[in-house]
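Missing here is one protein chain; the remaining ones are kept as they sit in the complex.
The first chain written gets the first letter, and so on, giving A and B; residue counts start at 1 in each chain.
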Amino acid sequence: MSIHQHLPALQVVVPMLIAPLVILMRGRGLAWAMATATSVMAFIIAVSLTNAVVEAGSVSYAMGSWQAPYGIELRVTAFSALLLLIVTAASTITLLFGKQSIDSQIEQHRQPMFYAAWLLALAGLVGIVVAGDAFNIFVFMEVSSLASYILIAAGPNRQAMPSVFKYLVMGTIGATFYLIGVGLIYMMTGTLNLADMEVRLQEVHDLKPIVVAAGFITVGLALKAAVFPLHVWLPNSYTYAPHMVTAFFAACATKVSLFVLLRFEFLVFQPNLVDYAGQFTAFLIPLAVIGILFASGVALFETHLKRLLAYSSVAQVGYILLGASMATAAGLTAGIMHMFNHALAKGALFLAIACLATQVSNLRLNKLGGIARKMPWTMAAFVVGGLSLVGIPGTAGFISKWLLISAVLEKGTLGIFLVVAVLASSLMAVVYFWRIVEVAYFGDAPADGLTDGLTEGLTEQPVLQEAPKWMLFGTWFVALANIYYGLNPSLPLLLSSQAASNLLGQLP
Amino acid sequence: MSGDWQILAALLVPLIGAIGVALVGSKRPNLRETVTFITAAVLLVVVWTLLPGLLAGERPEITVTEILPGLSLKFQIEPLGMMFAALASLLWIVNSIYSVGYMRGNKEQHQTRFYVLFAVALSAVMGIAFAGNLLTLFIFYEILTLSTYPLVAHKGDAKTVASARIYLGILLATSIGLFLPAIIWTYMVTGTLDFVPGGILAGHLSGPAVGLLLVLFVFGIGKAALMPVHRWLPAAMVAPTPVSALLHAVAVVKAGVFTITKVIIYIFGVDLLAVEPSTDWLLYAAIFTVITASIIALRQTNLKRLLAYSTIAQLSYIVMAAAILTPMAETGASLHIVAHAFGKITLFFAAGSIYVASKKTEIGQLAGIGKRMPWTMAAFTIGALSMIGVPPTAGFVSKWYILGGAFQADSYIVIITLVLSTALNAAYFLPILYKAWFCDEDTALTNDHGNNHGESPTAMVVALTITAALTLLFMVLNQPVLDLESQLVGKI
Partner (left out) sequence: MELLGLYNYWAYVAILMIGFYAVIAKSNLIKKLIGLSIFQSAVFLLYITMDKVDGGTAPIIQAGVSDQIYSNPLPQVLILTAIVVGISTMALGLAIVVRIKESYGTIEEDQIHLLDQRK
């Protein structure tokens, strides 16, 4: 067997096995180098898996050659390939370009632990994506969650601690709900393999436990995915986490939970439960719409830059769900496409914020007046990311907005209301984003060194300057990717439309 | 000569110029301005050499990349876009001459940023002019909005930023809230967004839906400043005068009416609009804007704001002419795009020239200024006469065609509107001319406001003389536009 056949397993195993080794790397920068190299490797594996998927449709791997449904199956489809790309790329870019930011926020002696946790989070996230059975998804979900609690708790402020605690409690409840649902399905079908589940469910006559299971799984995963109104853990966690951790998680963490949610909803429940598609739609559309409008509304009045973007993330989860809740090929394509595009936009924005944070310690809006004059490149990248978030044509965000509106319009009258909601929230995004731009470009310039308020009166005032070149380079890399995929979205579009038809293949 | 690469060149030349200007930077202003001039000149050559081929019937097109399935980033040249691009590229050079005088004479900050964004805006204008489908047009429409925002907010003080916010807010909100849904609706109904002579909607949509879609389009294209989405234009007057002149008398607003005309001709199709009674409102909306904006202009005391409201009225002339739907009126609409551009840029140049020389912005301060600034005020006079439509100026030609179109269609309300608005134009321009030429200087102001000024910097005088001359010449030299239009009207 060539190494190619083992790629699905290696995708998870490589970061997971290297994680403990990283702890031993005490030398300066060694841990970072090792973690980055691992992440790059994971990205390469993800790319070759994507290639294989584009050629062959899907890749299945039986752990230890024990065939499914008895053995553990790893399965890479178009949908998972897309998420693998998002996750590994987000991790690689943040690690590769974020060293300076991490160095400034994490003490040297804690760094090996930090990078080990990072790799575990990465392993967990890719594990969720490649796992073919429900219980392994749970285990990987907890691996990634535990690691992410650690990463977020590494934030420099003490507020990080209560936020992580909240996240931990809510995350555990979500995972436990999911476990209950899986248990109920196992009781009725005797299998944990997702593919096997959908086959065996057809022979189950008493579907009541399955309906209950659907409820538990939906709510549990919605909690993990920060679906409104279960999002309350997210804003503070993202705000107080180290900047690079925020950039990494904002790009991919909630999307992985949505991935699991969509797989369960469309592959397991919808084909087998009578009227389930209708219930699913009726349940999710209001949540998605209220979430979009509510979170955008909060973002309008938020003054802390990171929390503002975190609320915007909650709104964007709503977009993805709205597309998915259409339960049509066009809708699912739009939702899945938005996972990719939102990762690009938010990635660029949070990287730009990390660049800002190298010079400014307080990220509240009123402290950022005129910052663009001191850091023109950083803010320009921020603007590009913001435009993509708003959905200005020529950027990646526009593609998903276009697809979403087209999909929603297929719904007739209801669609028109939904379009109004989507457009209203786009306009809100313009407002909350432009508030930042105005402050940064036209606000009263801070005298050098007064940005902190605390350094006032000290003999030596730090001079505001542009962020480190290497970080800027990474930020611009992602910002330009927003434009590239806004003009040439064929790859993500191919994967997401294939993913959508895979998901819908089972529907009548 | 193959026109395909020239389309891309027209887009890229200003962008390369922008990079060049940015690289040279503010350390070497003379070199920087030279880069701007070279860029503008190259662009002029690139665009104008396309003209003969187009007149011979060529329709060069190029597809760059597929953005969405079935939707490409695609450019195609047709008469209307050719005219728009030729106009913008011609006036960019003149405007650059003027900018140098204005920016230096006024000692403005951030001059490099100014020239860079100006070039980017021109690239966006080329994209709009040569867009081969609605999606491409929309992309460049938004780029134009975004690249001009910093130009409007150039001064950077609180008042300017607030005005710029109105500018951006209205343009983005209308384009995202109305224009984009209209485009998507069109796409879902017809499965294409290409500009096809005769329209793509016929046979796919009928009844009140056509009227509703037209509402989305017309008000979504906020750059056309049809009331009530006109407020961004007066707000944008806080910008430096070269910006007001080129962008808000020519490029941006003309991009708006150009887009509307293009949507009418190539998306709806004149025939469809003619048979659908639900679309008649467009004519009345335009008439309402013409009259109302003219009346508001009467009451303005600030010169630039007066010009802004005059622009709003004149833009609706074009929309109105396009909405008459007769061949002669369509020709008139196209002619008026050019004629108004020459006239209004002259007026703005003059206003800026007055500001640089004397720091005067209010109409009340202009008494006797004609003696101090004869060139400027002569140009202003020509521009004003063109706005009113007096021969021998450009405005006369276009008004003639629009009037002819109105008679073709037996549309008496348009004829009445034209007469009434001509009177109103005269009512707000003639007093200024009278005051400037025939009143004596207000001696009370002499000392306070430094009335001992002469003409503005030479560069500015040269620029406004050129545009004034163009305004006069267009009276006789309008054949190329007519030739282009005959190709277009022949299709209708």
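Criterion: a contact is a pair of C-beta atoms (placed from the backbone, for glycine too) under 8 Å apart; a residue touches a chain by one contact, two chains touch by 3 or more.
Treat the numbers as computed from the prediction; the structure is a model and nothing was measured.
Within the full complex, the chain left out of the display contacts the shown chains A. When the omitted chain is restored, the residue from A:Ala89, A:Ile106 or A:Ile150 that touches it is A:Ile150. Residue-wise, the contact with the chain that is not shown comes from A:Phe138, picked out of A:Phe138, A:Phe280, A:Phe340 or A:Trp476.
Of the options A:Pro162, A:Pro229 or A:Gly278, the residue whose C-beta touches the omitted chain is A:Pro162.
Contact with the omitted chain, checked across A:Ile23, A:Ile173 or A:Ala329, is made by A:Ile173.
Although one chain is hidden here, its contacts on chain A can still be listed: residues 135, 138-139, 142, 146, 149-150, 153, 158-159, 161-162, 164-165, 168-169, 172-173, 175-176, 179-180, 183, 186-187, 192.
To be clear about the criterion, only the chains that are shown with their structure count from here on.
Centroid to centroid, with C-alpha atoms defining each point, chain A and chain B lie 44 Å apart.
Interface residues of chain A facing chain B in the complex, by the touch rule stated above, are 387, 390-394, 399, 401-403, 405-406, 409-410, 419, 423, 426-427, 430-431, 434, 438, 441-442, 486-490, 493. The residues of chain B lying in touch with chain A in their complex are 64-69, 73, 135, 138-139, 142-143, 146, 150, 153, 156, 160-161, 165, 168-169, 172-173, 176-177, 180-181, 184-185, 187-188.
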